[in-house]
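A single protein chain has been omitted; all remaining protein chains appear in their positions.
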Amino acid sequence: MSLQNIKKYLRKDMFPHIWCPGCGNGIIMASLLRAIDALALDPDKVVVVSGIGCSGRISGYLDFNTVHTTHGRALAYATGIKLANPELTVIVAMGDGDGSAIGGNHLIHAARRNIDLTAILFNNSIYGMTGGQFSPLTPFEKRASTAPYGNVDHPFDLAPLVKSAGASFVARTTTFHVFNLQKYLERGIKKKGFSFIEVITGCPTFYGRYNKIGEGLDMIKYQKEHSITYDRAKNLSEEELADKIVVGVFQDIEKPEYISEYEKIIEREHHE
Amino acid sequence: MSKNVRLMQGNEALVEAAIMAGVRFFAGYPITPSSEIAEGFSKKLPRVGGKFIQMEDEIASMAATIGASIAGVKSVTATSGPGFSLKQENLGFGIMAEVPCLVVNVQRMGPSTGRPTKPSQGDIMQTRWGTHGDHPIVVLYPTTVPEVFKYTIEAINISERLRTPVIFLMDETLGHMREKVLLPEPDEIKVVNRKFPKVGKEDYLPYKPADDDVPVIAPFGKGYRYHITGLHHNYKGYPTTQPEEVEELTKRLLRKVERVLDDIFILNTYMYDDAEYVLYAYGITARIAKEAVNILREEGLKIGLLNPITIWPFHEDKIEGLLGGKKKVFVVELNSGQMKGEIERIYPRKDVIGINKLNAELINPYEIADHVREGLR
Partner (left out) sequence: MALKAKAKVDHIDINTSWCKGCGICIGMCPTQVLEFDERFKARVAHLEKCINCKLCELLCPELAVSVEEAENE
């Protein structure tokens, strides 16, 4: 595993990328490439679909079949692509605004259908591209450009939400936990069914600055210090978990997958 | 011949025609008065190896329809006014990313929830300018159930040829009306399929236009790895901020449709050549206007019908030519005069008279005749 192994998947003429110094998105992108390399996927059969915002730019950097769609709708586009050609491995990249606000409905419905997609949610707790407004994943009382006195919205606890919506595989980790990140991405891609990997990533430009966490390095250290595993978190109270990031695998089950079920209908009814 | 004659609703005819034109994917969301289209596809598509999905909303339906087409499968979505409003952003993506598909709007009366089960032609301007930004649009609008069948195939063919979403407008009345349709044999119809790249993978530029201004874009998964974006982009498909590339793309999108206007502009006439007066009507209203022509002709009035099937783009030169020398134009619409404004741009305003109805009821031929007589007084 070295950088050379994953550089072949990059559109090098698009680099350096547009993400700010210290932004964690590039760490997630590199981890995804290591996962794809470890699984030895055929690049011709890999599709990366992204939405709008900072995370949305990932599709442009990767030498696969890539689509940079509209805000929040990446999962809906991906659903059409995967249905039309199930032999493609379809990976969906979304931000927290993308995936939990404007596209929140698509997220829970893709999970409910259990369609064989791998969704990665880049959770930087803020709208970065538009200048640092709070998102549905901005923690309570934290600051943002539209929450100058502290956020009075409560955030979603997204991983459990997607689990209860019906996904086959659900995990949460951070950009600090790069080994787990790669491992979860591999497991998600391999899983026949809807996989959801929420990755806590630093936005030093807005979230870090507004909330006095510091630069990209400080945000990674923050992730390291505030993370707690899913198993350990089970025995802790809400107060004890207040500023914790619960990481680990929330769900990993086998259940009927949407396209496989639909193809059974075709097998029965197809008379052409 | 009689073995292929079927009594069908407009909504059913659309499903049959689309499948015959090669459609193998439908994504939609239930809405009156278009739901029979979704129901039809849910039943018919698996039988031909295709797929149907009922999405969580109209926005997702439009997105999934474009997604399936990106993977190379001819795809359709269908809706009515409120849903059509919701589809607009992703429709614009389809135009910008040059992804063929058919978007059906079986109109009901708006604004808002309006009169869901009743006819109206209020979406004429929305089909033209519903999505933001300068963009080309092709809209076909049939008048009878056999025409629904015929022009559905035509609309899908135009979409594949020009690599742009095509809108198919219908009236509530036409969606639900049953008429006799003569179903052709597959070898009796012309089906257009999108082109596949002939260049090697190394030299491939997905958004470099061919001589007809239409790029040759490979389906995903065939080894031509490339990028699709709703941002202005260069030949590689990568985002661009270069003013000259932005302008070239914007102009080419418009030009690829404009240059084939003569081919895609379908117009039917009735008793037109010797007519001194003109009824200009489309959709269900055109069919009613035809009967009004019969009534007025019996009274000795030389009147004829101009019925565009392709309502957008508006073929100014052709329509201006056809209206030349006529004394007055009556534009019959179940709206407040959306198309009348277009006619007024190319014809003396004082001689353009609107015949409009806005109560969610069809107009009848006698009402049209009355309005014409009044207009001539």
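Every chain is named by a letter (A and B) in the order it is written, and numbering of its residues begins at 1.
Assume a residue touches a chain if its C-beta (ideal position, glycine included) is under 8 Å from a C-beta of that chain, and two chains touch if they have at least 3 such contacts.
Just so you know, these numbers come straight off a predicted model, no measurement behind them.
Visitor: Among the chains you can see, which ones touch the chain that has been omitted?
Guide: Every shown chain touched by the left-out chain: A.
Visitor: Taking the entire complex into account, which one of A:39, A:217 or A:253 touches the absent chain?
Guide: Within the whole complex, the residue contacting the unshown chain is A:217.
Visitor: Mind listing the chain A residues that contact the chain we can't see here?
Guide: 2-4, 6-7, 10, 15-17, 19-27, 29-31, 175-176, 178-179, 204, 215-217, 220-221
We take it that only the chains that are shown with their structure count from here on.
Visitor: Using Cα averages as centroids, what's the distance between chain A and chain B in whole Å?
Guide: Each chain reduced to its C-alpha mean, chain A and chain B end up 38 Å apart.
Visitor: List the residues on chain B that touch chain A in their complex, please.
Guide: On the chain B side, the touching residues are 24-25, 27, 46-49, 51, 53, 55-57, 59-61, 63-73, 75, 89-90, 93, 97, 219-223, 225-231, 238-239.
Visitor: Quick one: which bits of chain A touch chain B in the complex? Just the residue numbers, please.
Guide: Going through chain A, the ones touching chain B are 11, 13-14, 43-45, 47, 49, 59-60, 63-70, 73, 75-85, 87-88, 105-106, 109, 262, 265-266, 268-272.
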